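Notes follow once the structure below has been shown.
Just one protein chain is left out here, and the rest sit where they should.
For subunit A:
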């Protein structure tokens, strides 16, 4: 876009920097000069001083300085600010001219060169005649200079040169062309910067000095001008604080000017410039609130300064620009790190700018709609001699004129007319859209979605006005759904209206239909007559005719659109449209529901579809179809009528296909579900309603699922909350709100008419074959075929249970690990009506715990539904499941005891001991122990033939049976520490079980023993089981030395009251290795009953570690003494004596 008169001049918007001209550099041909120039201009980062450099030829003509005015007495200013002034000081008049000259201190032709240099300086000075611009000389030298003061020649010659060129010593510089060029350059430019500062300082003083000559009546414009200039020079001097101060006072002064129609534009233009400068500096000083306050003040002051009524658009254009440029400044500040907030961001300014641009457009159309015979005035009043204006904001045809009334009314009229004609050619919409899109970008950033949508609507409308209907449609379509979800119907309706016009004008049939449907429907806030018009148009489109034009459309576009619609008629293809209604609120509502959430396979599935139209006129449709997840059923859910094109309007005799506004219509569908679908869900994928005709133009309204559009979810919620009394409507009418959507149903199997009963006696015992009797009885009217039974452990329990549970149908064979946990599909055969059948199932549970069993009977039966034969499968699950606990039948404890029934921790080699078995019944049922048996390991021997002592015993609950076996452990090889003893086997069964039932076996592993060999086991032999009173009782004790050494043994017998004895009472002897010492004692019992034998103390002298108790434990300690039978006459006395003795001793 070319710059318009409203754009701010670039010299105003840039950052002013000191201007330094470099002369004497040949940057094209001289490499050294090129390098110097590059070092000056390349890489100018923020840390370098702000100077704008320019290379100029040595004889460059600088702008001439006008002769200084000595008195302002008769001077009348022609305007506020000349258009060229800012540019002049930025780019034309340098603060400092630097002359580069190649000269070494020891140059051979020093004299000549010195005078040449002086000439060059002179030339520059001449062309700067009257300016305060400084001149400096830089000598480019090949040699590195010596430290100051050391080079006498240098200082002498420098002084001479300064003298010759009339320079102060501060203005002469040396630039050695060596490695550190950039470093030297930076030092140089810092020095230049200082000179420039001085220059601008002097300029400021010069401008200020004029002030005393001015008077308030004629020189008001100059007050503004001088303040502005001071501010601008301060900026060049980089003194922004002072610049701001001067700009502020300039701003204050400009509003003191007498404003009238002729100079209004000039005042506003300059006010805008100064305001821009102030805001810019405020943002730069990081005081954004000051900037905003200034801007608000500016707008408030200038809002009312309308200017000429015929050129009102100029004011709005200017206002728009003010907002836009402030928005730009704000945005720039944000990019440099300022943070904006939701309620204060550049978007608002762009939005307001757009607002004024819209107003401008309106005014332009109001003031610039001339008759066609009005032509552009000639000569062009907007032409000036130089092509540009002398002063900012003045009229081309009366430049410099400052009186209240225009000098020439005719020229004034011509000028206004020229401006109006020019305004007509401005692309207003383009401007507005650009501003709006700027605002959209900002509001998007600052979380204002609604504002963004609003602006996008405005953009869309602007595109519509600009006749870019496709773009408008795209934008409007994008934001429509936001308003729809917020249910702000009035706004939606307005947007839809515009969108409908766009779609009409572009001939978009589908969009046209969609928008029409929504505008006619319940979400629209249009009046009935408007709805009626749109519906009639919609019907025309459905009948493949051209719709009537939309109101308020551009006439040319309407003509084009009619052509487009005409073409659409002749098109053969592409006349079928599908409209997804979940994204809009169409004029027909739909709800579909299955009558029940589930249907048995032997009853018909029922589906109702409710339709309702919200439009003003009745509407006919051609087809209603429901698509289900299984498409085979779709054929049953279809209403169709081959209707002719013409009778689409009048309600046909078959009212079925006509929707009357406000009435709910119900369509019932019924179908028989397929047996394959048992257990599956039938879902409504979509409902299709066809409007129009297939041969012409047809539109499918497509409701996803069981109906419902963009608004219906909320309506359903409101309806459910409503307290309104639901009145029963007359006849078959239904209240629409009461209908709820049921979009899916389950097909479930037929209700079985079969009974399954179970008999068993829980709990089950571990390892037993637990018997369960299943009785199946048919209650069907016809034959139940293919009856199958599935029985066993319910899947899905603990995986261990599956491993430890086995079922079988056959009781005769054992049930081992090979049998499964669940028997599936046991074929039972057919069942006649009323027939009963029994099955026995045996379960073996290896471990205890509770298990859930499943009994499931399935069968097939033929049935007739709706005149259709179907073979349905029925399933009966007997009470779902049975839980059975398993318990152990009895607990078996095995332990080793000595022959004296003392608990044994270890067993001694060759010393007999007892294996004791206790069987405790834990079963709730009596248990029959069939047999028991000990299976000894090879290194264990029975002392005598072991025989079961518990065989054929029946144990009631809690009873205990015990038996014991005498065993002996033969010597073991050295190194083996433990010895497996063997197994104990019990075979058992339930008492109630028939004899045929095999007894079950329990194997108990006898614990391992730890045999120890005894070095000197004493033992008795041939001790009789009892003795008699006063009958000699000989006892042999044997002590065997199993060690490899001679052992010395002390043997003593302690006396006892119950016995007299003969034999060695105390003896010490030696026993040779491997030999056995026999000792004979003759005991003579004195008392009857259990008597302690006299204690034999054995102590081994060499092995004191073996206590005598250990040796004694192998020896019998007691013996039963019987009374002697009465053989003689005196026996009773003796017996009596015994008894007395017995009483006496208390044994």
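Keep this in mind: contacts are C-beta pairs under 8 Å (C-beta built on N, C-alpha and C of every residue); 3 or more make two chains touch, one makes a residue touch a chain; residues count from 1.
What we mean here is this: contacts and distances are computed from a predicted model.
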Under which of the names "GPTC1 protein", "Trafficking protein particle complex subunit 2-like protein", "Glutathione S-transferase" or "GPI-anchor transamidase component GPAA1" is the non-displayed chain listed in UniProt? "Trafficking protein particle complex subunit 2-like protein"
For the chain left out of this view, which of A:55, A:136 or A:355 touches it? A:355
Who touches the missing chain here, A:488, A:667 or A:1084? A:488
Where A:335, A:721 or A:903 are the choices, the one touching the absent chain is A:721
What residues on subunit A make contact with the chain left out of this view? 342-343, 348, 352, 355, 447-451, 454, 457, 483, 485-491, 494, 714, 717-718, 721-724
